[in-house]
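Quick one: this structure, given as structure tokens, is what I'll be asking you about.
Only one protein chain is missing from this complex, and each of the others stays in its spot.
Presenting chain A:
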Amino acid sequence: MAYSEQEILAGLAEIVSEETGLPTDSVLPEKSFTDDLDIDSLSMMTIVTLAEEKFDVRIPDDEVKNLATVGDAVTFITGAQA
């Protein structure tokens, strides 16, 4: 079963909120993980690990550096579902 982009955004917002303490409604597609959400590399890898499990996808380490914004992650996860 594939998740919709809205479901992925909502699920990602929950993961980011748990990790950072930010409210889920501040985790918007245009937000940068590093510049806007202040997420360091260790936290980013935690988010990736939790997102892989939640959405049953594989996010290769080489791909993580391309996920600058929340929207990038939503797009990647959506495409990786197949």
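The definition used in the following text is that a contact is a pair of C-beta atoms (placed from the backbone, for glycine too) under 8 Å apart; a residue touches a chain by one contact, two chains touch by 3 or more; residues count from 1.
Rule of thumb we're sticking to: contacts and distances are computed from a predicted model.
Note on the omitted subunit: UniProt lists it as "3-oxoacyl-[acyl-carrier-protein] synthase 2", one of the names in "3-oxoacyl-[acyl-carrier-protein] synthase 2", "ABC transporter permease", "Xanthine dehydrogenase, molybdenum binding subunit" or "Anti-sigma factor". One chain is missing from the display, and on chain A it is touched by residues 18-21, 42, 45-46, 49-50, 52-53.
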